[in-house]
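Structure in structure tokens, see below.
Only one protein chain is missing; all other protein chains are in place.
By written order: A, B and C. Residues from 1 in each chain.
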Amino acid sequence: MIYLDHAATTPLDPAVFEAMLDFLKPGGVHGNPASDHVEGKRARQAVEQARADVARLIGAEPGEIVWTSGATESDNLAIKGAFEFYKERGRHIVTSMTEHKAVLDTCRYLETQGAKVTYLRPGADGCVSPGQVLDALTPETVLVSLMWVNNETGVIQDIAGLAPALREKSILFHVDAAQAAGKVPIDLRAVPVDLLSLSAHKIYGPKGMGALFVRKRPRARLAPQLHGGGHEQGMRSGTLPTHQIVGMGAAFRVAGQRLSADHEQLGRLRDRLLERLRALPQIFVNGEGAPRVAGVLNVSFAGVEGESLRASLPELAGSSGSACSAGTGESSYVLRALGRDDDLADASLRFSLGRATTQAEIDAAAEQVVGQVRRLRTLSPLWRESA
Amino acid sequence: MIYLDHAATTPLDPAVFEAMLDFLKPGGVHGNPASDHVEGKRARQAVEQARADVARLIGAEPGEIVWTSGATESDNLAIKGAFEFYKERGRHIVTSMTEHKAVLDTCRYLETQGAKVTYLRPGADGCVSPGQVLDALTPETVLVSLMWVNNETGVIQDIAGLAPALREKSILFHVDAAQAAGKVPIDLRAVPVDLLSLSAHKIYGPKGMGALFVRKRPRARLAPQLHGGGHEQGMRSGTLPTHQIVGMGAAFRVAGQRLSADHEQLGRLRDRLLERLRALPQIFVNGEGAPRVAGVLNVSFAGVEGESLRASLPELAGSSGSACSAGTGESSYVLRALGRDDDLADASLRFSLGRATTQAEIDAAAEQVVGQVRRLRTLSPLWRESA
Amino acid sequence: MGPNPFGYSEPVWRLFTELPRAGTLEGSRVLRGTAATPANRNRLELWLRMSGERIEDARFQAYGCPATIAVGGWVCEQAIGSTLAELALIRGKDIRQALEIPEDRLHCALLGEDAIKSLAPTS
Partner (left out) sequence: MGPNPFGYSEPVWRLFTELPRAGTLEGSRVLRGTAATPANRNRLELWLRMSGERIEDARFQAYGCPATIAVGGWVCEQAIGSTLAELALIRGKDIRQALEIPEDRLHCALLGEDAIKSLAPTS
């Protein structure tokens, strides 16, 4: 099994695993961070340390980090919470067609609650330009939600180019950075984003753990979406899962140390993979020409059918589309928004590399893909006719 | 440190820890359960096994279990989800004043959204009688939410006595069983509850993991509260945290095996603790006379002030009130609802015992409490005057 | 035959991974049949070479899911040695049963029946 699905999820970094163990193992720290006693206090200290670690990677203050159960919840909290809080100001939201489902489905839900949503179509390279966003604003616009890095193509949006213009107009800016943190430098001191979603399990932290950055100056306000004990400054109730939080903190700490090494290493392997895949004619890199993160390569293969392509590669754990909408059997809405027809969108593979990916794996993956695509093309009457 | 705060949270059972390790450790199973490949499939199998384990403890079908980030989220999903789905039928909700904040705050929020909520006051023993609930129903009532076991007093409500009458009237019945699962027998084949909230970390599973039982026959419908990839039959989106789910499954499996042994062991220690505390005059057991779970003992001490009482017991990790609302400095709303005055409510300690609690710990705890209460009473002009 | 992690039926998986009889045929005595689902999302082509009444060789090409591809291989395997009349008796539901194709993929099996029905001389 060659695991090239790190954009779906990653294994724990060994340091993350070790850090979590202390809060899981028999005899470890197991108190409820909300408890007043010594056991609780020890847990609380670990939680606050992790908060500082997460904040540091993105140039935020610890007090601006709200723990959640993952980026899905962060996206929901940011978008619904901001809409609920600010809807008297206006009810128009701007987002893009290539956002993650956690953003798109949330926006669709808000449409049933009186929101008007503009879904921008990116260019063929996957980029949504700042100008495009600014042109879509109306006096009613309260919120723009745009992802920093796309989970299927790895395309990096120009968040830094857009944020100041939105700040100037006092329009709230939410950024889904689930695929960006630890992969592109993020400095929220310099980039006036108001809300930013994070996930641990995309960068070697635990699944089921995330955070939302909520800016304090100027203060972004949210209506809470999970009501209860009033944890997290009232923004998100629920017992804090110490081990998960500690894992996320450790993952973000490691990510800060490895950001440029990862970038260099994954970029080199990604380039090698593409070079080898180029042995095949008629392949198309999705997001070609756009700035992209180092670890993701998404390629469409003309003349083969998607399901057979995937079935031909049982030893390759890659992905077609996002794991988050996999299992639905639909071809990727992201690739279709970039103008790929249904067949090509369906005959696409996302290779997402990770820290443990080796050159041998890349070479083996390339060999398997090239071989299987050739085999299916030889079988295909469409390919024969187009030849 | 004597840890008598198991109602706030528990350490992992060693079997739970072992089960989780396989999904955390380097080289373990780390795929995204939503992924189509072998890695994903292995994770998915573990998730489904855990679903069956959780279902079994409560007499449910695996397909009736929806994973959440904890009972706080389960309560939110159940109450908001049902209200949103059924509000055209009616907008009246019945609950009690002694519910967990996750229920109360959610109800308060729904009041801002057009709900009318009746908060029943339990008897002095903490019980809400079925008759009391039935008397509160109106033709507008769509939902009753009542906890199976109270987190502060351990009082067990007569859920089985109430459920059939609500079913007959087609009123949805939600039960918060965060403190009940693994502590009282629950068989949802026999008890027609529609929605039931569960938490892992109250019974030796991981924090940040819960589930909502959503009955299939007759089908309880919910509007989802977390939008995204459409996981969990569309009811709860977000990447499934395999290790957390596996931990919850293991915890529920162990709980099923240990239910009666735990009950016997904790009951014996609880009785011993109370017997020793009775060396003090003027102490009051909260929920006295009502059926209560074996592991919880909540006592009010007349003539001492709450904060000083707690400060006098730094070696005892117990709790005054729920960890979930601790840190607010308010005296327990639960005890006040039972008719305790502010001073007594404040001068209360909740001892919640766990599987690892020893007789020596119980004896030491009793000795410390008796000694410190005497010391503070000796110092108290109020005590002197009342003597 | 490698692992079958996606849960295809055993006959579909065998035919998909082994691809018996993939290819085309040329020459006289060759019949060709084609079938497609709407918008060409799945396509199947059959080539049969006759020897008198009997089918002496059979090949297929296909574009589509593994079940579609398996149908091509299976029809070819059935074809060899039989007569056209015998082959024409094969119905989509027979194919579905033989390959254990799930109900919601019946259209793949029907491609086999349609391709057989459309058989015609190539020259």
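In this section, a residue touches a chain if its C-beta (ideal position, glycine included) is under 8 Å from a C-beta of that chain, and two chains touch if they have at least 3 such contacts.
If you're wondering where the values come from, they're calculated on a predicted model, not measured in any experiment.
The chain we do not see here touches A, B in the full complex.
In the complete complex, the hidden chain is touched by one of A:Asp36, A:Asp176, A:Asp262 or A:Glu361, namely A:Asp36.
The chain that is not drawn here is touched, among residues B:Ala261, B:Ala311 or B:Ala356, by B:Ala311. Of the residues in chain A, those that touch the hidden partner chain are 36-38, 41. Seen from chain B, the chain kept out of the figure touches residues 303-305, 307-308, 310-311, 314-315, 342-343, 375, 378-384.
Definition applied: only the chains that are shown with their structure count from here on.
A complete topology is adopted by the chain contact network, contact being made between every pair of chains. Chain B and chain C have Cα centroids lying 60 Å from one another. Chain B has its Cα centroid 34 Å from the Cα centroid of chain A. Across the assembly, chain A contributes residues 310, 314 that each touch 2 or more other chains. Multi-chain contact residues of chain C (touching two or more other chains): 3, 5-6.
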